[in-house]
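Take this structure first; my questions come after.
Every protein chain but one is kept in place in this view of the complex.
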Amino acid sequence: MSVNSFGRVFRFTSWGESHGPAIGAIVDGCPPGLALSEGDIQRWLDLRRPGTSGLVSQRSEPDRVRILSGVYEGRTTGTPISLMIDNVDARPKDYAGIGPRPGHADRAYEAKYGLRDPRGGGRASARETAARVAAGAVARLVIPEVAISARIAEVGGETDGWEGALERARSEGSSLGAIVECVAAGVPAGWGAPVYAKLDAELAAAVMSIPAVKGVEIGAGFAAARRRGEDNADPALAGGITGGIATGDPIVLRAAFKPTSSIAALGVGGRHDPCVGLRGAAVVEAMVALVLADHKLLHRGQCGERSEG
Amino acid sequence: MSVNSFGRVFRFTSWGESHGPAIGAIVDGCPPGLALSEGDIQRWLDLRRPGTSGLVSQRSEPDRVRILSGVYEGRTTGTPISLMIDNVDARPKDYAGIGPRPGHADRAYEAKYGLRDPRGGGRASARETAARVAAGAVARLVIPEVAISARIAEVGGETDGWEGALERARSEGSSLGAIVECVAAGVPAGWGAPVYAKLDAELAAAVMSIPAVKGVEIGAGFAAARRRGEDNADPALAGGITGGIATGDPIVLRAAFKPTSSIAALGVGGRHDPCVGLRGAAVVEAMVALVLADHKLLHRGQCGERSEG
Amino acid sequence: MSVNSFGRVFRFTSWGESHGPAIGAIVDGCPPGLALSEGDIQRWLDLRRPGTSGLVSQRSEPDRVRILSGVYEGRTTGTPISLMIDNVDARPKDYAGIGPRPGHADRAYEAKYGLRDPRGGGRASARETAARVAAGAVARLVIPEVAISARIAEVGGETDGWEGALERARSEGSSLGAIVECVAAGVPAGWGAPVYAKLDAELAAAVMSIPAVKGVEIGAGFAAARRRGEDNADPALAGGITGGIATGDPIVLRAAFKPTSSIAALGVGGRHDPCVGLRGAAVVEAMVALVLADHKLLHRGQCGERSEG
Partner (left out) sequence: MSVNSFGRVFRFTSWGESHGPAIGAIVDGCPPGLALSEGDIQRWLDLRRPGTSGLVSQRSEPDRVRILSGVYEGRTTGTPISLMIDNVDARPKDYAGIGPRPGHADRAYEAKYGLRDPRGGGRASARETAARVAAGAVARLVIPEVAISARIAEVGGETDGWEGALERARSEGSSLGAIVECVAAGVPAGWGAPVYAKLDAELAAAVMSIPAVKGVEIGAGFAAARRRGEDNADPALAGGITGGIATGDPIVLRAAFKPTSSIAALGVGGRHDPCVGLRGAAVVEAMVALVLADHKLLHRGQCGERSEG
């Protein structure tokens, strides 16, 4: 129920500010006996990491994860798994003296809390997403039957050939939005729940909670709203979920990332991605993995192993 | 945490099947001392009610709500408010002997539970949304500072002049999708929470949990994904939420309703709406009210009255 | 998380006031496919029912339970089970004009909510426990491997021969306290959880939440505090739980019920039990069943069926 936690049976909590000493995540409720090493998590963090091409932020973070608890002799013990990532290239001074930045959460944090950590967005920074990716790597181990894969479907409205447009935007001190599409194949029919914990509702929340995401759709999504019933009857258009419960077909969702407002054109300093959607794909995958791991355990709890066969 | 509940401090749980004896909702955590009568709830139910025009289902339900607890001499007492609506025009026999209907959750329920209540979709029926509207009516009383208003923005891809198209679809035994836009004005800056309980994430879950909704967007939504940073810098495009926290501007969201699959063209009997989006607007309003009421109380709990001024 | 709910995966919510039209409970997360009839619940309610002997309250309630949802053709469907019990012999007028009663929660409710339902204690009345017993009857079906049995261990400090003392107290307009001992046999080793959701911690909360209970102990309990380590080493003294997890031995707990303050000696009218502990045994059993059902499902969710063998 805490606002910085996510999940029910398989649950994670994240902490840490962009320019504090470290960020981290606690994964609770993980099944015992799973093989888990720091390397299993590191490989996913490396995919998300900034500084790996000219098209993402030049902040240089090695993003080395350490496992501080919950694993003994290479196996999960069933107790909380504490993951920590040191902030190495934090430059809090870059943000000294700058006021609330347009398009950021700075003013909203001030309105809520009466004060804020001004250093690089603090808790609202995209840096927090490294904790999600780390926790998501653990979640993947819980659902080996599922293959999750996200890709950039559009950048700045282009479905392909967008590299040039993005390079141009970057060189002009601007940024572009993007649409990420994620497919989860192998989800057994029956995972999910009716009414308020619907699988699609929880995926929507999970993905909408990623910084810069402004829209989520499942299956045919907004296009379905423009169709007649008989044109929308193909089960594939359901996106793998009906009534909040997985059908056994691949689950398909799309997330709309807005262009970052941290751009020269808006007079905002610091180091930023010209298209946060690029790194967002790894985060979408992680959030989908976290939701599915939780629903696998929730389903097994209520209904037993029986119906998963 | 139960899968048929929603909310944290202000929380509701719904129960009931489409063709059982009744449906209902329990509202827990309601502030004490609020004036509440059955009439305050009834007026919202009347707006959602089927059978009021040729364009919605002909099931004839008076939808009379009764308050069974939590109110004394016209005031909420702070204890659980139990609301019940009898199912009067249930016709379980209409569904006797019919197998899983295409486009419905019937098969998914079977996969999950190993059995299902076949009568009109059981728990997955749109009838469950009457409980949401009833609970939402209580939520509205908790947030008198907020005005929530939803409207049909599109039907079958048409932004206006869609009545003819809908009448045509109905007469042809078909159905149309719709987009509902909802605006919540007067939400004080500061409501909401960062990271996993973001106001936009919880609104997305709330709205995506409504039957037939396949997409949700906040502010500029998917259009933002097709823009450059400087073109998306107008604060109005944020839809009233940044970093998961209300900015004080009106909150704007849109929900995509798919066309119902319960149509003659697909060989599905029973009584149904040619466009579930029409009645969906009242449900979207209710879900938005429920999320905002919960966040008002959550914010007041953590941060006190101070920052709401 | 709602304050009138209880449990995690198997969860119930209760509602209703002592002298309102009805009371009820929603059981959510129940495994599907279990045989459940109103009679399965009624038999436990009948054991708890007032008016069955001279030693309990003379309020005459048939306590007829109705199942309003979640069951189809005699089997649970996995969706919320709504249970309702009408208040037949409510006499709200008996309480008209009386102020806060000494020893009751009346003043505390006023302090919290600024108002209260004065009719017989409203929500704080022992009548609410009928909802617990009804929900507990469902919980028992979830844990057929467990036999739960509570007995009166002491009344007014006497371990046996207390009937005379109780009759004397009743005739003098007084009341006696009691100690109820409950044993749950057959709980598989492994149910429970470490640290904050310990099985003993959750049993303690469940039992302490029963009206009039002022103390809870597990195994040797307070007697253990007066022993040397080697004298407390017998595993039976652990009461079936170590580290918050069931050992496979019978779980043993005791609850201390205070004497009711609703007595003539204190000038409090209405109809009351001379010893609430007598009917409390059925409620203790129900709460133990609810905790164990939840932990069975939680354990199966995290750890699978494997370790239950």
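So that you can tell them apart, the chains are marked A, B and C in the order they are listed, and the count of residues begins at 1 in each.
As a convention for this text, a contact is a pair of C-beta atoms (placed from the backbone, for glycine too) under 8 Å apart; a residue touches a chain by one contact, two chains touch by 3 or more.
A quick note: this is a predicted structure, and the numbers were derived from the prediction, not measured.
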Worksheet entry | Residue in contact with the excluded chain [from C:245, C:278 or C:292] | C:245
Worksheet item: Quick one: which of C:70, C:118 or C:156 touches the chain that's been left out?
Response: C:156
Worksheet item: Just one of C:19, C:49, C:119 or C:198 touches the chain that is missing; which is it?
Response: C:198
Discussion item. For subunit B, which positions touch the chain that isn't shown here?
Written reply: 1, 8-10, 29-32, 78-79, 194, 297-298, 300-305
Worksheet entry | Contacts of subunit A with the absent chain, listed as residue ranges | 1-5, 7-8, 11, 13-17, 20-24, 26, 28-29, 32-33, 68-70, 72, 75, 77-82, 112-117, 119, 122-123
Worksheet item: Residue-wise, where is subunit C in contact with the chain that is not depicted?
Response: 1, 3-6, 8, 14, 102-105, 107-109, 111-114, 121, 123-124, 128, 154, 156-157, 169, 174-179, 188-198, 200-209, 211, 214-222, 224-233, 235, 237-239, 241-248, 256-261, 263, 265-266, 277, 298-299, 303, 306-307
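One rule holds for everything that comes next: only the chains that are shown with their structure count from here on.
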Fill in: Chain with minimal offset from the mean of all protein Cα atoms
B
Worksheet item: In whole angstrom, how far does the Cα centroid of subunit A sit from the Cα centroid of subunit B?
Response: 26
Fill in: Between subunit C and subunit A, distance of the C-alpha-averaged centres to the nearest whole Å
42
Discussion item. Suppose each chain is reduced to the average of its Cα coordinates; what separation in Å results between subunit B and subunit C?
Written reply: 35
Worksheet item: Which subunit B residues reach two or more other chains?
Response: 1, 3-5, 8, 14, 112-114, 123
